[in-house]
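Here the structure comes first, spelled out in structure tokens, and everything after it is commentary.
The complex appears here minus one protein chain, its other protein chains still in place.
Order as written gives the chain letters A, B and C; numbering starts at 1 within each chain.
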Amino acid sequence: MTVATKPRPYKYVGTRPVRHDGLEKVTGKARFAADLNMTAQLHGAFVRSPHAHARIISIDTSKAEAMPGVKAVVTGADFPNLDIKHPEFDTAVNIMARDEALYNGHAVAAVAALSAKQAKAAAAAVEVHYEALPAVLTIEEALADDAPIANFKNRTLFTKDTEPSNLASINQFDRGDIAAGFAQADIIVEREFTTTAVHQGYIEPHACVADCGQDGKVTIWASSQGHFAVRSKTADSLGWSTDRIKVIPAEIGGGFGGKTTIYLEPVAALLSQKAARPVKLVMTREEVLRATGPAPATKIHAKLGATTDGTLTTLASTMYFDNGSTKGYSALTGAMSVASYKLPNLELHAIGTVTNTPRSAAYRAPSAPQAAFAVETLIDEIAQHLNLDPIELRLKNAVVEGDLTAMGVPHPKIGFVETLEAIKNSDHYNSPIPKGAGRGVATGFWFNIGEQSSATVNLNEDGTAAVITGSPDIGGSRASMALMAAEELGLAVDRITPIVADTESVGFTDITEGSRATFATGMAVVNACRELISELQQRAATIRGVDIEQVEWVDGTAQIEGQDPLSIAEITALAKKTGGPLTATASLNAAGAGPSFAVHVADVAVDEETGVAKILRYTAAQDAGTAIHPSYVEGQIQGGSVQGIGWALNEEYIYDSNGEMENASFLDYRMPVASDLPMIDPIIVEVPNPSHPYGVRGVGETGIVPPIPTLANAIADACGVRMTALPMSPPRLLAALNQRNGN
Amino acid sequence: MKYLAPTTVDEALEVLRGDPTSQVFAGATDLIPQIRAGRPEPAVLIDLKRIKRLVGLNHNNAKWVVGAATPTSTITANEAFIAAFPGLTEASGLIGSDQIQNRSSWGGNLCNASPAADSVPALIANNAYVVVASNSGERTVKVADVVVAPGRTSLRADEFVVEFLLDDPPPHSADAYLRLIPRTEMDIAVVGAAAAVTLQGNQIAKARIVLGAVAPTFVRVHEAEAALTGQTINDNTLAAVAQAARCAANPIDDKRGTIEYRRQVAGVLAKRAVILAAQRAQGAS
Amino acid sequence: MQRTHVNCTVNGDQVDFLATDDTSLLNALRDELGLISVKEGCGTGDCGACTIVVDDKINCACLMFAPEAEGLTITTVEGMALGEQLHPLQQTFLEGAALQCGVCTPGFLVAAKALLDRNPDPTETEIRYALAGNLCRCTGYDKIIRATQEAAVQMQTSKQRGAST
Partner (left out) sequence: MAVVHLQADHRRFTNGQNVITVEGNTVGALIDELEHRYPGLGHLLTDGASVAINGELIPNGIFERVEASTEVHFIAPIAGG
């Protein structure tokens, strides 16, 4: 279902063609990184720290090197030591430990051998002498007065501190006067929330193949969200110049933020250089869970005040986000994501911690779901206390264009109110709550970003086209690029081939993250098409012997008054005689990313004897700006919702006292399966972003923000318990029910 | 590692005699993940699925003989078996996804010796036996006596389970199995409870109640059985069943559940399994 | 290292390969036969990305030793289309946008086909449980369930049409 603010004026944009890469994916031909094999290829394996924190005294690789089939071994000593202030310092250290192992699972050496089995055996034969150091595993432990230092190279961001500390970053945002604000409030609710680390859970483990030539140049086939970033991070980690590295994007089997950073590529490149043969590295699922980025665990204290008419006056919150082994921005983005309400008085403290757990990575609207869990729960409680409809209360306080975000900048044109109204008017919200169940509502927001993108559009001799970009396609973006090009050129979408090109075949393009691909790369595609259209007009003028001013471009044809129109195919057929090939390239650093808002509603039944929560019905509305390919916009909304549902109900990192992850498998890291869920009904709201030629906002991230509080609020409605710790798994929910019952 | 697929029990025994560190397997759905997780690799893998006697169900003279390597999906597709043992069917059908169901077997589920195995509480509740083969001949053992500790069975290294024996349930009898997992599929039981009851009029003439995943091995809840015997199903008897199950549970805290949770839910599931089994028994001939 | 010569039928072809005895069938299919649709998402039977049909029943290829394949008939998604004619499920997955990254798609298609072969008219709940052994992290399953329902309808309709002519 789509709710648009005005009728759609487009011929192709907004239609649902079969995606161009679909056929390969339903016939099993699509090549992901682990599917690629090179002649004379070696297989790699890692040696990983069994300690959560240890000094690496020595590494003896001699036994491993002497084993059958072993062709190369690398350790931290083979990598350059970056300056501690280098932006990729932490990435490089995370890829291969130097003198300090920072978490259980941290790579300390790697081996390449003829077979994967030989590599594994050799990795087991690498002798590492560790001196175990005291470890900190939780936010509380990191903050304790006598806490050991988790990472001796960590310096706190946004401070002048030069000594190691367990704080990753400290930030504060404020406006108004919170003391006055709380004094003005008639009702104040205050709670503490905790969440554990969760994983992005992409089904494809990290994989790459690197082939280093005698000239020292390496070609890397990688599954990533951004192959230009793979190139730059690999170059930085190795101290190589960028021109030595070419990265060819393989199909990517899910990322959700987790493949915005790298783990394997510099190691594969170095092993390949040492062995003078191609090297393939593929992580096991256990390695993925133990050694790649989860989303941060959090501890959030929040206090919210409102007047009896439901006006939110004041929010004060202290948010701790655990970055894992190295610093990051998680706390900052978490705190900034609390931006959906006018809230005249605000004070947010955002503190990142460092612990001896895997380095956290971005995960879909990074840090916003945790913050929304806190704030949207408190809003629900206020609505409950004041006996107000939760949507009405939010409508009363919802930000509109010109209202300030948490960081103080005014919002551009946004569709929060429209999205709230879409749920308010939905069949779901107006249906009776099933007997014995509860209903919850919550909202979410994500900024979305622009960044750099490039696109080249080539017209072929027969008038078909290739649209070449540098944005890896993780959720159908190739189809979106083709649709925008089709709309611009007036060319049927199946006559356009969208291509994701390697780092040497298209202009620099930032990572597919921050819901930016359709927005920013789409803008580059549109710009290239527009340049191409001027050229087509020029060629048409030449063919017909008229001035270019007399040529109009209408619906894929050059129109000249009094003459038959010229189609693209007719113009390209004469390209050789009118000036050569028809091609255009555009690059940009996109401004004007439009925030996207989501509002979810869920009906949940709770088995009060076992603590099992079952979702009976789920509806998710989100402002897409404009849905270029509505099916894939719905897919983003549905996928984000279900990741949020998993986070809410069952997903969690469980460490033993030594910091070893106890549930590093898909059996015990419990992501939702099909039978856990109802249909996820999507409602696309369209409030176009004025800064994009087609009004795109970007839809990838916001969908994961509301589910946690939506389900927490539904559970509260169903059985009267306020869940403040994730996951809301059966043992936790039953314990809360027991407490409610006074047991 | 060496793979062998004998076609007779004797051939398999011969291999076992030659190398007692050999590992027999049927579906390998537990074995392969265990090897991946670092369990020592056996020198010889003995695939039992090519031995005809180990695959299939037979129903003769009110007795069921089920090959130890029979895929659980074969068992749960047998209409007569489903009618006779709805609870054991449920339990067998809960061992993993459809993909796993086509590989998993009672023999593997039992000999993996996890206290969380789904089929075993229901087999014990139905008083099942196994035929165990060794070079000194065959012997019959109660399923209840096979698992002695987590990961450990009472079988000797040169023995393996050939088949399961079950009697048809007496008239007015039925069974049920319930388990608690956080998801709806693809999990290991946090608590499992099986009940088999025989009715005489409105009263329970006989009951067997067995818990899984709440102690180092499976727990027969004799007190609950005693509380039911000669009684009707009512709030009092059910409360007694739940109380007895909670007391019988001796669980651990681990990544799958807490002591408190397992104990409490053992009571809930035991009670619900009894209700379900009794309802079925009322409808049974 | 013990290697076994394995003969089996894969996607209708008689094939043979040499496999180290402890190799998983997943690795043998990928490395020896080039069937890259069989993906390793977990290696422990928990994600279904390597779902294949073995003698008419779905299995996780990661939970089989390669020598077990001797004499068996195996089908992967590479063998699902009839020449250029996609299986109705492949068509409805494409048209219904039932895939995003596509890495779990082959496993889902194989599992869904096995379901429809055995139960041509499944309920939504039956589909959800039949596909519970396959993890998808992109779609939230919604469009996969709908595409399977749609394929069931199409297959029923074309069967009826076939029967009436």
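Note that a residue touches a chain if its C-beta (ideal position, glycine included) is under 8 Å from a C-beta of that chain, and two chains touch if they have at least 3 such contacts.
The structure displayed is predicted, hence computed values, not measured ones.
*Asks:* Which shown chains does the chain we cannot see touch?
*Replies:* Listed by label, the shown chains it touches are A.
*Asks:* Which of these, A:F79, A:F193, A:Y320 or A:F447, touches the one chain of the complex that we don't see?
*Replies:* A:F447
*Asks:* Taking the full complex into account, find the residue in A:Q172, A:T308 or A:Q563 that is in contact with the omitted chain.
*Replies:* Of the candidates A:Q172, A:T308 or A:Q563, A:Q172 is in touch with the missing chain.
*Asks:* Which one, A:V73, A:L157 or A:M523, makes contact with the chain that was left out?
*Replies:* Residue touching the chain left out of view: A:L157.
*Asks:* Just checking the interface: what residues of chain A touch the absent partner chain?
*Replies:* Residue positions of chain A that touch the missing chain: 157-158, 160, 170-174, 200, 256-258, 260, 329, 332-333, 336, 362-366, 407-410, 412, 446-452, 513-516, 589-593, 691, 700-701.
Here is the rule we go by: only the chains that are shown with their structure count from here on.
*Asks:* By the document's touch definition, which label belongs to this structure's chain graph: line, ring, star, complete, or other?
*Replies:* Shape of the chain contacts: complete, all pairs touching.
*Asks:* A-B versus A-C: which has more C-beta pairs touching?
*Replies:* When A-B is set beside A-C, the one with more contacts is A-C.
*Asks:* Chain A to chain C: how many Å between their CA centres?
*Replies:* For chain A versus chain C, the centre distance works out to 29 Å.
*Asks:* Give me the residue numbers in chain A that touch at least two other chains, ranges are fine.
*Replies:* 284, 665-667, 672-673, 675
*Asks:* Mind pulling the residue numbers of chain C that touch at least two other chains?
*Replies:* Where chain C meets two or more other chains at a single residue, that happens at 43-44, 46, 129, 132-134.
*Asks:* Using the touch definition up top, name the residues of chain C that touch chain A in the complex.
*Replies:* Touching chain A: residues 20, 30-31, 35-44, 46-47, 49, 76-78, 80-81, 86, 90, 93-97, 99-106, 109, 124-125, 127-129, 131-146 of chain C.
*Asks:* Contact residues on chain B for chain C in the complex?
*Replies:* Residue list for chain B touching chain C: 1-3, 5, 27-29, 32-33, 35-36, 41, 45, 47, 49, 71, 73, 96-100, 102-103, 184-186.
*Asks:* Once bound in the complex, which stretches of chain A touch chain B?
*Replies:* Interface residues on chain A, with respect to chain B: 284, 286, 609-612, 649-650, 654, 662-663, 665-668, 670, 672-673, 675-676, 729-731, 734-735, 738.
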